[in-house]
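Supplied in structure tokens, the structure appears directly below.
The complex is shown incomplete by one protein chain, all other protein chains being positioned as in the whole.
Chain IDs A and B follow the sequence of writing; residue 1 opens each chain.
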Amino acid sequence: MQGEQMESDVAIPRRQPIRWHIAVFLAPAVVIYTAIMILPLGGTLFLSFYKEVQGVEVFVGLDNFRTLFGNERWAADFWNALKNNVIFFIIHMLVQNPIGVALAALLSIPKLRFAGFYRTAIFLPTLLSFVIVGFIWKLILSPIWGVTPYLLSLVDLKFLFAPWLGKPGSALIAVSLISVWQYVGIPMMLIYAALLNIPDEVLEAAECDGITGWSQFWKIKLPLILPSIGIISILTFVGNFNAFDLIYTVQGALAGPDGSTDILGTLLYRTFFGFQLQLGDRTMGATIATVMFLIILAGVSLYLFGIQRRMRRYQF
Amino acid sequence: MANARISRTRLAFVHVALIVYMIIALFPVVLTIMNSFKTRNDIFRSPLTPPLPSTFSLTGYHTVLGQGDFIGYFENSLIVTVASIFCVLLFGAMAAFALSEYRFRGNLLMGLYLALGIMIPIRLGTIGILQEMVALNLVNTLVSLVLVYTAQGLPLAVFILSEFMRTVSDDLKSAGRIDGLSEYAIFFRLVLPLVRPAMATVAVFTMIPIWNDLWFPLILAPGEKTKTVTLGAQTFIGQFVTDWNAVLAALSLAIFPVLVLYVLFSRQLIRGITAGAVK
Partner (left out) sequence: MNRLIKTSLLAATMLSGLASVVHAEDATLTIESWRNDDLAIWKDKIIPAFEAKHPGIKINFTPMAPTEYNAALNAKLASGTAGDLISCRPFDASLELYNKGFLTDLSSLDGMGNFSPVAKSAWQTDDGKATFCVPMASVIHGFIYNKDAFDKLGLKPPKTEEEFFKVLDAIKKDGNYIPMAMGTKDLWEAATMGYQNIGPNYWHGEDGRKALIAGKEKLTDPQWVAPFKEIAKWKPYLGDGFEAQSYPDSQNLFTLGRAAIYPAGSWEISGFNTQAQFKMGAFRPPVAKDGDACYISDHTDIGMGMNAKTKYPEAAKTFLAWVASPEFAEIYANALPGFFSLNSTAVEMKDPLAQEFVSWRKDCKSTIRSTYQILSRGTPNLENETWTESANVINGTDTPEKAAEKLQKGLDGWYKPAK
């Protein structure tokens, strides 16, 4: 008898009481987020399985996806946008994030004078609306207004000047760099917060071992801020594959010249909401959105399951 | 010891590097503000000279300010932004705490679910959102904007905050539990103060897209009484696109409140960041 009871105790583990506080902590966020974001967005993504025929939406299965990848024109537009988007992302990873980390490292030097001032000034562009950013940079790079040619002529480099935003070969790079200029504050701030979070004891211990300056950064600080670098990489990825505002403002909805600055976001908005005489095509738009969503989901999952799990975290 | 960490020449290099980048960051902004005070011909002829007595002009500002209630717009933007940031931070931190602190079935899935929102642009749900707001009778109210921005800001807030909450020491929380603190007290009294730097960062990140958003104010609250400052400024940019005086003035007016807001916030922000760093 007793033996049996013991066995059943082992077989049926005691159930934990329901932890209501978890539900309380999650509820407000989940409710608002589900109602305002997930439901409307879900409704839109489902449209990718439909086609509008004479004002009525008809279920067509995967037909829209076949059109997107099978139709010569659609496929050409899509792959062009994806290619440009990858370039856009690479430029951000290679330029924006290293600069952001470097600036944060400089700013976090203890007792640095004017640090607050520098930080505010460098972060300022991040606060500006893309409407402003787009307009200002179009003016600055404009061959008509002559600001850039003049500045280049001061250092005898005027021959380098070209109407960058108007040339298919350079427009994408120029727009990417404008975007880098605007958003460099985000990695800077995140890394800055992470660097300040490193306890002084750790650094003092390192100094006692004679690790200072550069080697201190590489050997002590960098491993400690790796999780934050992970976050900024994934945020950059998500942000870049959702981007469209800046290109819309600087290069217009057709992302010219000759589609050379068209990224997935601009292709999506043009298709979904229409442009000029082109009417909004909600079902094809939803199809592109679904593909973009899958791309981003793949990237984020890779990060969440592959990288984030393996990353070593240090608790202070 | 701390003073000896960096030599003088090194320090000079650090300053030079920071100043150079600062110039890159500020130049376009300064250029805009400077030229907004010049006559149209001089904006064009000599964009790089500051306004001189002979070229000084306020025409642009007259044109812009004569056409809208900019102070009212500013108030609306401020209300919406502050209310949204508050909701995002509170609800976001609560959810992040639940995800990072407790092991429960579906934890990972819930994390992924809450992260979905950063993968699809919320604008695609416009029609659905607008229909909901019509049903709730919230069209042309600031509440509708606060709701949308809260939903929009939550995924990123949860994402960043849960990452930071994982670095909060378990010993501290265990000690709290042994002292008989409730889970709510542990969250509000022990954990929240420790993640203040991250909260401050999230606050800034949340603020930017809200302050600068054009789309939802246009769709949900385009009325004169609920217009935000970005929507107001956009009208001018569209309207006087050839009139550079007015365009530059409108741009400067749109930059100005952001500057003020940031300088105000930045105190809090830095206090938040340093408070977390002092151990």
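Everything below uses one rule, namely that a contact is a pair of C-beta atoms (placed from the backbone, for glycine too) under 8 Å apart; a residue touches a chain by one contact, two chains touch by 3 or more.
Given the structure is predicted, the values throughout are model-derived calculations rather than measurements.
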Notebook entry, point to check: Out of B:Leu130, B:Val143, B:Ala185 or B:Leu259, which touches the unshown chain?
Noted result: B:Leu130
Notebook entry, point to check: Looking at the whole complex, which of B:Leu26, B:Leu58, B:Val139 or B:Ala185 touches the chain that is not displayed?
Noted result: B:Val139
Notebook entry, point to check: Tell me, which residues in chain B touch the chain that this view leaves out?
Noted result: 40-41, 44, 67, 126-127, 130-131, 133-134, 139, 214-215, 218-219, 222, 234-235, 237-239, 241-244
Checklist line | On chain A, residues whose C-beta touches the chain left out of the figure | finding: 55, 72-74, 138, 141-145, 162-168, 248, 252-254, 256-259, 273-281, 284
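The rule is simple: only the chains that are shown with their structure count from here on.
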Margin query: With centres defined as the mean C-alpha position, give me the chain A-chain B separation in Å.
Written below: 16
Note to self: Touching residues of chain A toward chain B in the complex: what are they?
What the structure shows: 19, 21-22, 24-26, 28-30, 32-33, 35-41, 43-45, 99, 102-103, 106-107, 109-114, 116, 118-133, 135-137, 139-140, 145-147, 150-151, 181, 184, 186, 189-190, 192-193, 196-197, 199-201, 204, 207, 212-213, 227-228, 231, 235, 238, 242, 244, 265, 268-269, 272, 285-286, 289, 292-293, 296-297, 300-301, 304, 313-316
Next item on the list: Going by the contact rule at the top, pick out the chain B residues touching chain A in the complex.
Entry: 1-3, 5-6, 10-11, 14-15, 17-19, 21-22, 24-26, 28-29, 31-32, 44, 47-48, 87, 90-92, 94-95, 97-99, 102, 104, 108, 110-129, 132, 147-148, 150-152, 154-156, 158-160, 163, 166-170, 182-184, 187, 197-198, 200-201, 204-205, 207-208, 211-212, 214, 230, 233-234, 237, 247, 251, 254-255, 258-259, 262-263, 266, 270, 273-274, 276-277, 279
